[in-house]
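With one protein chain held back, the other chains of the complex are shown just where they sit.
Lettered A and B in written order, each chain numbered from 1.
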Amino acid sequence: MNRLRHPVGVAILLLGVLTPFVPLVLWSFAGRWRYPGLVPQQGTLRGVRLLADPTSQVLQGLATSATIGAAVTVLSVAVGVPAGRALGLYEFRGRSLVRLLLVAPALVPGLAVLLGTQVFFLRYGLADTRAGVVLVQLVPAIPYVTLIMSGAYANFDVDYERQAALLGARPWQVQLHVTLPALRPALTVAAYFAFLISWSEYALTLLIGGGTVKTLPLLLFAYAGGPDPTEAAAVALTVIVPPLLLMALVVRGLSGRGGTLGLARS
Amino acid sequence: MNLRPARALLVAGLLALTACGDATGDRPAAVSSDWPSVLKAARGQTVNWYMYGGDEALNSFVSRTLATKLKPYGVSVNQVKITDTVDAINKVLAEKQAGRNHGGSVDLIWVNGENFATGKQAGLWQCGYDLPNAKYVDSTNPAVTSDFGVPVDGCESVWQQAHSALVYDSSKLAASDVSSVTALFAWATAHPGRFTYPAPPDFTGSMAVRTFLYDTAGGPSAFPGPTVAAAYGPASARLWQRLLTLAPSLWRKGQTYPVSQADVEKLYGQGEIDAYLTYGPGAVAQQVSKGVFPSSTREAVFRSGNIANDSFVAIPANAAHQAAALVVANQLLDPATQLALFKANGAYPAIDLARLPAAERQQFQAVDLGPSVLPLSELTAHVQPELAAAYVTRIEADWKTHVLQR
Partner (left out) sequence: MTGRRPRWVTIVLLLAPAVTVVGVLFLGGLGLGVAQSFGYLPFLHGWHWGLDGYRALWHDPAVTASVGLTLRVALVSTAVATVLGVAAGLLLHSLVRGRRTVTAVFGSTLAVPHIVGALAMVLLLSQSGLLSRLAHAAGLSGTPAHFPALTADGFGWGIIAEYVWKETPFVALVVLAALSGGIGELRGVARTLGAGPWQRLRHVVLPLIAPAVAATSVLVFAFSFGSYEVPALLGRPYPAGLPVVALQYQQDVDLNSRPEAMAVAVLIAVVVAVVVAGYLALIRRLSGRPL
């Protein structure tokens, strides 16, 4: 069949997904848009100008979010990949308990878990710092990395590593040239998830960052609560663009590889 | 929840208990009253100033104009925008509770009223400093020496005056509809759903309720003294009755109230309501010029008067950058800065214009903010002072019980 199957269904699907974006985009450029106008009565670029204005602190927020996001990604991958390897490749007593412990933070709401720690962060000087925020964001991020990587390792044939070792490769060479390339799709997805979790985080950043560490979600929350929807919408669009761009890159990277083990290289 | 002064006392008591556990007893460094050494210590410091962030004109003033004026002293300002001053107070208190007696993350707070009172009771503020520019302030003016009935005692420095006013869409309300509270309520009843006020304890919502109380009771003279007088009982009962009668004609039929002043302004900008009360009438000009508010926006003051108060900046005793905070507080009192602030968002100067030379005084009087903003003469014609902090907390609690939860 060459035509699109279920056109009505697809149309409803796309409509449902895309509709909320419409007022967001329109408001970003709305100079005057009073009820009951369906389109803005007047356009403006002040929403866009706001992004570059140092008063709005949006660029600052972008830098803060990016820095914290990068740190959380790197750390949670560094910690979650070995854990995923242990859970995926090895059978051992207590494995389900460890798995439960490492996955639980994905289920139990982070704010509930970390509410009691704020006093300690405050006392030991970690509150109102980026380091403190990175630390708490690891809690929701590590489970996702661990889970994805344990699934990937479970599907990984460890014989490839043995073969490479037999051929004389050192352990770190085996990891670098055999294992990690084979796991690259899962690794990419895991890293992306970790970054996304950090980028989107609000409550934990508010709790530990105390309003001093100004990530984009914190700024957006303030604008969203304010009287000017144009500014809020403009900041919101800024918040969406990096994750969407990264998602496009990840998808393109994944479909290129096609899930092979990458052994074609050797 | 308990009354705030009682809670503050509890906190102060608990803080006293922390003293026994504090082995080193670190005290904040004593602030020098020698101004040149303050300037020297302040050079290179950045002040973390916690202030309400919903006023774009003010934010712009702080990050541009004020920053430029502070540059010669090597001081910069990091504006930490908050939605409610109590958040900053809680932060300093939390730091004290956790034993952080110096190097605090809050250097300066824009504060007044019950928040200042809470901080004073808990011993949060740095007090007794002398600012060179304080000579421009009229130290005999009760509005400057007493903050919502609590003596200032040198624990905060005055910054700007706030005059409340009613903002309304003149294409929907006539001048007669806004001349008095009774007229406004009658208009609201005839046009249900087009007026509301934020739920106390929001600062502006609290002011709205107090404005209605003044109208009901004939003015603040009915409520003297630092503690709640006997006359409050019957007067407030009449007020709650009046507000309950009004409620069904409010936005969302009075079943819920906007949670903050920002929400109210959003409703007005979106055309869901046609009038609201504000503490910042000067900021309306910018919203009109941006197109967020309709150009038919005007302001009015009730015949029974409008509430005005002074707001201050206070420095926590555990602030990390005390010297720089003092420099900022001093700069805010500088006449040129006060003029710039006035031009930026209509914030009436807190300094005594009579102490300025005639030429500078005229510059203040020549400022024109456009048709949407009431001229100063009208804003200040029927000014009513604030009630003591004890009344404020009582009114907020009673409103919750008698109006919201009915």
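Please note the rule applied: a residue touches a chain if its C-beta (ideal position, glycine included) is under 8 Å from a C-beta of that chain, and two chains touch if they have at least 3 such contacts.
For clarity, every value in this text was computed on a predicted model and none was experimentally measured.
Of the listed residues A:Val10, A:Leu45 or A:Ala154, the one in contact with the hidden chain in the full complex is A:Val10.
When the missing chain is restored to the complex, the residue among B:Ala41, B:Val77 or B:Leu93 that touches it is B:Leu93.
Residue-wise, the contact with the chain that is not shown comes from A:Leu220, picked out of A:Val58, A:Ala71, A:Leu187 or A:Leu220. Where subunit B meets the chain that is not shown, the touching residues are 1-2, 7-8, 10-11, 14, 17-18, 20-21, 86-87, 89-90, 93-94, 97-99, 118, 192-193, 199, 251-252, 255-256, 259, 267, 270-272, 404.
One chain is missing from the display, and on subunit A it is touched by residues 1-6, 9-10, 13-14, 16-24, 26-27, 35-38, 78-80, 82-83, 85-87, 90, 92, 98, 101-102, 104-120, 123, 135-136, 138-139, 142-143, 146, 161-162, 165, 171, 174, 196, 199-200, 202-203, 206-207, 217, 220-221, 224-225, 229, 232-233, 236, 239-240, 243-244, 246-247, 251.
FYI, only the chains that are shown with their structure count from here on.
Averaged Cα coordinates give subunit A a centre that lies 39 Å from the centre of subunit B.
Put simply, subunit A touches subunit B in their complex at residues 31-32, 34-35, 42, 44, 46, 54-55, 119, 122-123, 125, 127-128, 210-212, 222, 225-230.
Across the complex, subunit B meets subunit A through its residues 48, 53-54, 56, 59-60, 63-64, 80-83, 87, 91, 94-95, 97-100, 103, 105, 260, 262-263, 265-266, 268-272, 287, 290-292, 294.
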